[in-house]
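Left out: one protein chain. Kept in place: all the others.
For chain A:
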């Protein structure tokens, strides 16, 4: 920041280290901010839609991520600019709230900023632009409500849910077997959903992956998989109708937490101690046997002595199972976590139809499947794929699909995808603009133009002529008064998204528009940027 001078020509310092700070204000600040925002949007633009491209991201320590999930790309890009960070957060909050549409929201915000720049050049006050955008977003959201459709689904009729999840997955690398994955996602969500409270806790769905096999081998397990094997190699590999004791205490003599010391001064005492320790092991195993457990899952380890004893008594056991997995196992099998051997009772055992150890291909990797659980409230999606990056990307895609299914359970309204909803909103906003007197009208029109950018990007990414395609679809929508026409990205021969079965959730779309408007307003409102100059 430049030094201020008083009448006598002496500089005076008002701020700490004032000359080391840079300050950007007025229209310059706004322009700089807008171009930062636009730059971020430009990066993501090519990732939009079913024909969108992926990005490869390398982290400082060499990990490689390949994805086309907007939130992930931005997260990994590690942007430095403050305004760009806002865009990252924008995409993140779409991810938190909806889980899907993270690319779309950034593209939308970028388009809004681009339009705002033009308006600023005309000398329109930034706040009035922001206000106009806000009015326009309200029109758009109402219009979306208007063109949305409710559809019914039940535990038996999952087809509509699967269709919507397929739309989400179609833009991902996994679209080869999107049908398969979509079905898995929907079934998983439905099995953990609380349909009455419309609440879905996604924590109850464990997404696990293992390199190898084909994507098609991905499966839904009504139970839990654990990346562990039996504690002793000679233990049975398969247990049917298992009764599982879930323990959080080690197979060891208990240790008091208070500091203690046992004075051993005679051989006899040592003998008793030794005997007692052995008795502990014996008792513990006996206790498990007594209540009828056929499998022990333990949060802690146990030493070879205990291991041998368990083997000897024919009681298979798994050790070192993490707390979260333990909990999921308890939920899946309907068992209770037992902190102490004395507390074991037959009712506290979990039940599973089948517990088996499975090895994969030629590798030595083994996993423990606890499946066929009656009335399972926790499920696992087990992903197979050619390489690690593929599995990671599949995990992210499945997360998106799970979120979509969850949103539909919360609110079963949908709109049609393929840019049809945006085009329809654009028409509605454009028409609504004329009703507003004042400068805001311009901003509302600009908003309508910005809405067009999403289908435009879709068309561009699909190798179509953007302007031609968009104008054709737009006129078709108006002519036939049908908001279901969108961009035919997959070259299916029809523009009608209803026929193509391309759905998106209403709340996801509304959220996109609202969030993008919100962030753009925030960016427009800044007219003064004060920062340390080495930034």
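Note that a residue touches a chain if its C-beta (ideal position, glycine included) is under 8 Å from a C-beta of that chain, and two chains touch if they have at least 3 such contacts; residues count from 1.
One rule holds for everything that comes next: contacts and distances are computed from a predicted model.
Protein name for the hidden chain, per its UniProt entry and selected from "Glutathione S-transferase", "Translation initiation factor eIF2B subunit delta", "Codanin-1" or "T-complex protein 1 subunit eta": "T-complex protein 1 subunit eta".
Across the entire complex, the residue among A:107, A:205, A:221 or A:330 in touch with the chain not shown is A:330.
Interface note: of A:195, A:264 or A:374, the residue touching the hidden chain in the full complex is A:264.
Taking the whole complex into account, chain A touches the unshown chain at residues 3-4, 6-8, 10-17, 19, 29, 33, 82, 85-86, 89-90, 92-97, 125-128, 130-131, 134, 197, 199-201, 203-204, 248, 253-265, 269, 272-273, 276, 299, 323-324, 326-328, 330-331, 336-340, 348, 438, 511, 514-515, 518-519, 521-522, 525-532, 535.
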